[in-house]
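Removed from the display is one protein chain of the complex; every other protein chain stays in position.
Just so it is clear, A and B label the chains in written order, and each chain counts residues from 1 on its own.
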Amino acid sequence: MGESPAISPFVILLASIFTSNMVLANFLGMCSFISVSSEFKTASGLGKAVTLVMVFTTMINWLVYRFIVLPLGLEYLRYIIFIMVIAATVQIIEMAMDRYLPELHMKLGIFLPLITVNCSILGISLFMVIRNYNLLQSLFFGIGSGLGWWLAISALAAIREKMAKSRLPKGLDGPAITFITTGIMALAFVGFSGIFVIQ
Amino acid sequence: MSISATVISVSLISTALAVLVVLADRIFNNYGECEIDINNGTRKFKVDGGSTLLATLASQQIFIPSACGGKATCGLCKVRMAGDAGVVLPTEEPYLTEDEKANGVRLACQLKVKQDMQLHIPEELFSVKEYKARVEKITQLTHDIKEFRFTLLGPKQIEFRAGQYMQIETRPYDNVREIVTRAYSMASLPSDNQAIELIVRLVPGGICTTFMHDHVKEGDTLILRGPFGDFYLHEGADELLFIAGGSGLAPVKSIIFDVLEKGLDKKMTLFFGAVTKKDLYYVDLFQQLADKHENFNYVPALSGPEPEDNWQGETGLITEVMKRHVADPHNKQAYLCGSPGMINACVKVLEGIGLREDSIFYDKF
Partner (left out) sequence: MKQSPELHQIQDNMRTGPLAAYRFLGDDPRNLAEIIGEDQQIVAKAGLTTTLIAERMKYLTKHGEENLGTPVVVDDTFRVIVEEHKGVIPCPFRDHYNAAKRDVTVVNLQLMESVQWSDLSVHLIEEHGFFEGVGASYRLDPEKLTKVIGL
């Protein structure tokens, strides 16, 4: 890791929510974004779970990268290592939740294992490495990316719930209109660009 | 870097992560020792937490009835919890009434043992045991009904009341990977206490019945649990009416033979309903019994006899046949065993004749 950029962690936080939103600016994590956004409650639940996992995995991956990968010169293995760490972290989080927060665990249920394959999780770990963030910056980056993802999917779900009662041309129903909506949302978020620049 | 170094490093890291996950499992899923107190101290024991209440009790040889094996689809495993047992899970919701929830009733297969627990279960469940049994003889009674006779291997003897049922556990077969539990009434007599006889009717697509009919042969060993059920002879009348259809003859046969063996002074009539002659079985058995015993009367009835059946006996639906033979409710009890539709229809007829609810008995599973 080289020199970390001189950006305030708070700027990173706000940027990752608005200007560099994982889903709407970087188009990562689209898979579950499209398929789980039909109901607001479930979408919001998934968003919370994704945020939680993002924070944990960024932190752990940063430590693993700094203290294991770099000293041993294993940078070329970072994809595999990050994915393994993400999978293990999600499993452990699930177990801990089942023990200490059983109600929440029940509500999130199937979502937790699904998050392992959400590419935005791997994405933020890789971004943090490419941009040479230090520990604090990575932490805020993780929190912000999660909140941004949550914001995006909740907004999309709210729109879709309202749209469910509209008459759409045949063929546009389902994924088609969802993609179009996402595109329009992304265009709207372009309006934030330039306010905080981190990429 | 060389390939071997890459392989070694990736392997080491994944092993380290796997170890971490296992450790986490040990730490988080370890609920320590929990004390289970049943029926205010009648049975008390300490167990390791983490499993469901159903499984935990089974490991202590206490068997709560279950037909679905813990998948929250039968609702039979209800237990009453005292004190705080945690929040009711969504999987339990459909099986619990508001009253039950207020009284702390839960499904044992969904409740995980995480702390000390106090619960209440019916006394009879303490005499329920798990039996290893060998299939001694399989008899084809009709085109879709088989009789299975089991010899008990361990425990070697069983105590039960005529009319009760056992739960049988299937084994995986063909596409079916799951073990399934189903209930069947015992056709054997309590005095025949080293054996169990079950009558099984093949249900198209039925998981257990297909297993029993197509994959069980003489000599196989199966697991049976029981005895369960409150379908047995109750005091209160001198005249007993038995109404059965399909495989429902099993508990009824057991009770009738038991009454005769014990020499009880009861007048008994057996109404057996089927559609055509090929659905009848045990005809000779009951005919001979009727000839031998004055106080037993056998009335088989066909609702749709074929011409080649040359049927001379009663015809019509079992409900109609019953109405012809039973005039008044005086000093009578009715024991019904058959499909839910048949039971509902017969109960209506009996209540119409004047029998009270507490004089009509049937298995509710």
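The rule we apply is simple: a contact is a pair of C-beta atoms (placed from the backbone, for glycine too) under 8 Å apart; a residue touches a chain by one contact, two chains touch by 3 or more.
Given the structure is predicted, the values throughout are model-derived calculations rather than measurements.
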item	value
Option from A:5, A:73 or A:175 whose C-beta touches the chain left out	A:175
Of A:19, A:32, A:120 or A:137, the one touching the omitted chain in the full complex	A:32
Option touching the unshown chain, where B:25, B:178, B:214 or B:261 are the choices	B:178
Listed residues B:166, B:289 or B:318, member touching the removed chain	B:318
Candidates B:48, B:93, B:159 or B:261 - the one touching the absent chain	B:93
For chain B, residues in touch with the removed chain	67-68, 71, 73-74, 93-94, 175-178, 180, 182-183, 201, 203-207, 245-246, 273, 275, 303-304, 317-319, 339-342, 345, 363, 365
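In the analysis below, only the chains that are shown with their structure count from here on.
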item	value
Interchain centroid distance [CA atoms averaged], chain A/chain B, Å	50
Complex contacts: residues of chain B adjacent to chain A	1, 6, 9-10, 13-14, 17-18, 20-21, 24-25, 28-29, 86-87, 89-90
Interface residues, chain A side, partner chain B - complex	68, 72-74, 76-77, 80-81, 84-85, 87-88, 91-92, 95-96, 98-99, 102-103, 106
